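Only one protein chain is missing from this complex, and each of the others stays in its spot.
Letters A and B mark the chains in the order given here, with residues in each chain numbered from 1 onward.
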Amino acid sequence: MKFKPGDLFTIVIIAVLIAAVVAASEWVLRASIIVLALGGIGIVLATAQLLIDVLTRTSATPRQTPKYELPTFDQIDPRVTLWGSLEIWGWLIGLVIVIKIIGLPLAMPLFVLSYAKFYGASWRLSTLLALMIAAFVFGVYQQIMHVYWPESLLGDLLAGSL
Amino acid sequence: MFKSIDHKGVHARRTVARFVLPAVLVGALGVVADSNARAAETDYYKGKTFTVMVATRPGGGTDTVGRLVARYWSRHIPGNPDILVRNKPLQVIGANDLHNRVRPDGLTVGVFAGGGSLGPVARHSKSVRYDPTKWGFVGSIERGPSILLIRESALSRLRDPKAEPVAMGSVNTDRPQDAMAIFGMEYMGWNLKFVLGYPNSNSFYLAYGRGEIDMFGSGTTKIIERFIKHEGAVPLAAEVDRPDMPQVPTFEKLMGDNKPKGVKWDAYRAWAGPSSVDKYFAVSPGTPKALLNILRASFQATTRDPEFVKQARNVLGGGYVVLDGPATRALVEGAIVIPEGALKEITALRVKYGLPKISRKAAKLVKVTFDEVQREGRVLKFKVEGKKMKLRVSGSRTEVMIGGKISPRSGLKTGMTCEVSWAKRGSRIEARKVICP
Partner (left out) sequence: MLEAALQGLSAISAPVPLGFLVFGVLLGLWGGALPGVGGPAQLAVLLPFAMLMEPMNAIAFLIGVTTVGNTGNTFTSVLVAVPGGSGSQATVLDGYPMARNGEARRALSAAFMVSMMGGIIGAFVLFATLPVMRTVVRSFGSPELFMFTIWGLSMLGTLSSGAPLKGLTAGILGVLLSTVGQDVKSGQMRFDFDLPYLWGGVSVVLVSLSIFAIPEMIALASRKGRIAEVAELGEGGTMQGIRDAFRHWWLVLRCAAIGTWVGVLPGLGSDVADWFAYAHARQTEKNPERFGSGDVRGVIAPESSNNAKEGGALITTLAFGIPGSTSMALLLIAFVAVGLNPGPEMLAQQLNYVYAIIFALVVSQILASAICWAMIKPAAYVCFFPFYVLVPMIMALAILSAFAAHFAMEDIIALLALSMLGYFMKLNGWPRAPIVLGFVLGEKVELYLWLSIARYDMDWIWRPGVLMLFTLVAGTLLYPVWRRLRNNSAPAQQTSAR
C-alpha cells in the first residue's frame, strides 16, 4: 500500500459525499432522491479510485492526469509550488480582510497596487493598473450599476461619526 | 402729566405681544420651514438613483410589472431620479433584504408577489425573517383574479374517473388556481393530476403548447385571451368575479351544492389568501412618512400616465386594477392571517394529494426572561415551566431580533424578556429565533 498526499483529497471528497447523503436522508424523498442516488454512486466511485491508487501504485506508476489538464504544477519543484500557492492564498485572504475593513471599492485598487509593486512592477505601472481597476469599479459598478457595497468597518465608523 | 393708561388696551397689547406675535412668528417660521421641507422633499430625489428591487428572477410576471412601472415612474417623482431595476432570486430573499438590509431612505422599493412573499408569513415559515406589517406600502397592481383554463378537448375527461387524468401544471401549488384545482378534486370529484415543479409560468405555458399539461391558471388578461383564441383553451372558473369576463362563472358558483362550509371553505379562501395580493410595492420599515407619501403619490400618477396605461393594456390586458398604499396594506394584513383551523385543513389536503409542504414550520416561540447571558450572548440560561434551560446561540444559524431589527447576539443581556424558539442540534440545544422588544 502506497499513500501519497493526493489521496487525502480523495478521502475528503468521499467524506463530503457521505455528509451530503446523510444530510439528504432527512429530507422528503422528492428532494432527496437525486442526492441519495448520485451521492451513493459517487461514494462508490471515489472509494474505488482511492483503493486503486493506494493498492496498485508503485514508484513507477505515472501520475494519472486527464489529458487536457495543464500540467502546471507537475513541471515545478513541489516545494516551490507549495510556497508559491501559500503566498497567493495569503494575498487573497488578506484581501478579504481589507475589504471588510475599508470596503470593496478601495480594497481592490489597493490590492492591485500592492501586489504589482511587491513583485517587481514600477510605481508607475502599479499605479496605472490600480487606476484602471478603480476606474472600472467606479465607472461601471458605481455609476452605471449603482451597486450597494457591502458594509465595512471604515464605512460604519464614518457613518457613526456623521 | 401722564396719559391715562388704558389698562384694557395694555392688556390687549400685552396679550398680542405675549401670545399672538409669537404665534404669528412661529407660524411664519413654520411656513418657511414647511416650504423649506417641501423644497427639501422636492429636491430629495434630484440627482439620486431610485432602485426598484424585484423579488424574482427576470422575465416573470412580477418582473414585468416592476419594469413596466419603473419605466415611467421617474417622470412623476419630484426631482426625476435615475431608476435602476435590480432582481433577487427568490421572494423570501428579497423580503428579508428589504426588511433587514435596505436602508430606510426611500431610495429603494421592493416589488413582490403576494403568494411568494406572504404565503411563508401566513404559514409561519422558518425562512421568514421579515414582518410585512412593518413595511410602508406604496401601492399595488392587481392583474385580475385568476382564471382556470382547460384544453377544450380535455373537458370530457375532467369528470370521468376512468379516463386519463387531466394534467394540471403548477409552479408550487401556492396560487388561487391551485386552490380551485384541489377543491375541485376534493369536492367535485375532478379527475386531475398535478404536474408541479415548473420553474415559472412561462414554462408551463410552453408545456400546455406541447400537450404536456391540459390545465393551468393565470390572472393576466393577455395570456388568457391568447390561449383562448389561439390554443384551444376554455375558461373553467374564475377565482372571484371578473368584470371583464362576466361569462366565466366563479369557482364558488361552479361548486354549487358541493361547496363545503365552515372551516373547509375558510381553508379555500385562506389557501389563495396570500395570492389575493398580486404585485405590490413596499419600502423598508422606518422609511420617513414624507418620502412614503411622495412615492405613493408618484406611483398613482405613474399608473394614470397615458403612456403607462397604453403599455399596461398591451402587456397585461385590460383587466388590471391599481390600489393605493392604505388599500394595499389592508389587503396584505388580511392575507397573512390564516385561522388555525383553516391552516390544519390546508395541510391535510396537501398531504392527501401529495403536494409540497412549501416550507418547514417554525418552532413555537416561548416567552422567557434570561437569568444569565454568557460569553457575549453565546449562551442563554433561563427557566421554562420551572425547568432550567441552557441554549447555545449561533452567530450564523440563530436569528436574533432586537427592537424589530436583526441584531448581533452580543445585544442579548441578562434580565431581558424575549420570545425564544429552539431545536436540538447534535448533542446541544440551539436557539432558532430570539425576538426581543
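Basically, contacts are C-beta pairs under 8 Å (C-beta built on N, C-alpha and C of every residue); 3 or more make two chains touch, one makes a residue touch a chain.
A quick note: this is a predicted structure, and the numbers were derived from the prediction, not measured.
*Asks:* Which one touches the absent chain: B:L98, B:A154 or B:A167?
*Replies:* Hidden-chain contact among the options goes to B:A167.
*Asks:* Kindly note down the residues of subunit A that lie in touch with the hidden chain.
*Replies:* 6, 9-10, 12-13, 16-17, 20, 23-24, 27-28, 30-32, 34-35, 38-39, 41-42, 45-46, 48-49, 52, 63-70, 72-73, 76, 80-81, 84-85, 87-89, 92-93, 95-96, 99-100, 104, 108, 111-112, 115-116, 118-121, 125, 129, 132-133, 136-137, 140-141, 144-145, 147-148, 150-151
*Asks:* Can you list, in ascending order, the subunit B residues touching the missing chain?
*Replies:* Residues in contact with the chain left out: 57-60, 63-64, 67, 70-71, 83-90, 92-93, 96, 127, 129, 167, 171-172, 193-199, 202-203, 205-207, 209-213, 226, 230, 311, 314-315, 356-360, 396-397.
Note that only the chains that are shown with their structure count from here on.
*Asks:* Taking the complex as given, what residues does subunit B use to touch subunit A?
*Replies:* Checking each residue of subunit B against subunit A gives 49, 51, 82, 84, 356-357.
*Asks:* Under the stated contact criterion, what part of subunit A meets subunit B in this complex?
*Replies:* Per the touch definition, subunit A meets subunit B at residues 28, 30, 145-146.
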